[in-house]
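Structure below; questions to follow.
Missing here: one protein chain of the complex. Every other protein chain is in place.
Letters A and B mark the chains in the order given here, with residues in each chain numbered from 1 onward.
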Amino acid sequence: MVELGLTPYLILGAFLFACGLLCIATKRNAVGILMGVELVLNAANVNFVACARYVPSFGLEGQVFALLVIVLAAGEAAVALAIILNFYNNHATVDVDKADELKG
Amino acid sequence: MSLDLILFTAIASATALSALTVVFSRNIVRSALWLLLTLIGVSLLYFLLGAEFVGATQLIVYVGGTMVLVVFGVMLTAQQQFLKIRTRPQEWLVGGILAGSLFVLLVNASLKMGEGKAPPPSEALPGAGQIGVGFLTTYLLPFEIISVHLLVVLIGAAYLARAKRKPKEAPSDG
Partner (left out) sequence: MKDLFSFLPARLDLVAYSLVIGVVIVSFIAGAASIFVWLERKVSGRIQDRLGPTRLGLFGLPQMIADAIKLLTKEDTSPDVADKFLFKLAPYLAFCASFVAFVSLPFGEGIVAYELNVAAFFVLAVLSSEIFGVILAGYASGSKWSLFGGIREAAQVVSYEVPRSMCVLIPVIVAGTLNLNTIGRQQMGFFWEWNLFHDPFTFCAFVIFFIVATASCKRAPFDLAEAESELVAGFHTEYSGLRWSYFFMAEYASMFAVSGAASLLFLGGWHTGFLPFEASASWGWGGHILNVLVFISKCSLLVMVMMWMRWSLPRLRIDQVMMTCLKYFLPISCVLLLGVCVWELFVPSVVELGWRYLSAAACALFMLGLVFRLLTGPLTMPRGQLPGAWAGVETPLMKAK
């Protein structure tokens, strides 16, 4: 009987993290970058809750940290979207490559 | 193959596939949809692990709140010609190398970390009551800090996103 262990969850967390990183690195749309950040945070959360389940002494801490991360991510998404809306109002685009006024 | 493993394979592959589609989709609204499915998949994983409170919180905060916000942002800033902003191939290469090497590193660490932990414990995870007590005793300081943090975020986001009166002649600069 092949049992489900901790490793598949950690590998899934790693995969989501890599996807999120790729999303942040390659999307030119600012909202797309925000989506990448959400993927990264969710990957960390999957790790937290999986370790809460499979490491007996970590049961409460894992869930508490996951809840804290969820709450902080929601707050961060709100502020990020406010910034993106301001950027859009000033530049009429959300392409982050156009945010180069301080360049040179 | 235990039921846990079958369910995990199904949910994790759907989640991973949705996450890939978020990255490679060219339409930003479709990316938002796939991100929604990824978040629902992660919530299902929490329910599979037995962390029911965290799973329900993920649904109500992330799916019902944050994703609605992200989609609002997408729709308020979407213009037809900018819906499909292209990335150059060099950027894909650099990003791919970065993400790939990080993935290899993390998988290495995961394989080492998950070695001695194969048998799952028999007792259930602490439930909502114990999490609540934990928040009010052991983790009171983080709880208070994020309460203040949320207040700051609320005020800051409301201030940043307020309707500004544009001056009539000068170009507006916020």
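Just so we're on the same page, a residue touches a chain if its C-beta (ideal position, glycine included) is under 8 Å from a C-beta of that chain, and two chains touch if they have at least 3 such contacts.
In this text the structure is predicted, and so the values were computed from the model without any measurement.
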{"item": "Displayed chains contacted by the hidden chain, counting the whole assembly", "value": "B"}
{"item": "Among B:Ile60, B:Val94, B:Ala109 or B:Leu140, the residue in touch with the chain that has been omitted", "value": "B:Ile60"}
{"item": "Residues belonging to chain B that touch the chain removed from view", "value": "3, 6, 29-30, 33, 36, 40, 52-53, 56-57, 59-60, 63-65, 67-68, 71-72, 75, 127-129"}
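One rule holds in what follows: only the chains that are shown with their structure count from here on.
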{"item": "Averaged-CA centre spacing for the pair chain B and chain A, given as whole angstrom", "value": "5"}
{"item": "Residues of chain A touching chain B in the complex", "value": "1-23, 25-32, 34-36, 38-39, 42, 45-46, 49-50, 52-56, 59-60, 62-64, 66-68, 70-79, 81-86, 88-90, 93-95"}
{"item": "Of all residues in chain B, those that touch chain A in their complex", "value": "1-2, 4-5, 8, 12, 15-16, 19-20, 22-23, 28, 31-32, 35, 38-39, 42, 45-46, 49-51, 53-54, 57-58, 61-62, 65-66, 69-70, 72-74, 76-77, 79, 82, 85-87, 91-92, 94-96, 98-100, 102-103, 106-107, 109-111, 113-115, 117-121, 123, 125-126, 130-131, 134-135, 138-139, 142, 146, 149-150, 153-154, 156-157, 160-161, 164, 172-174"}
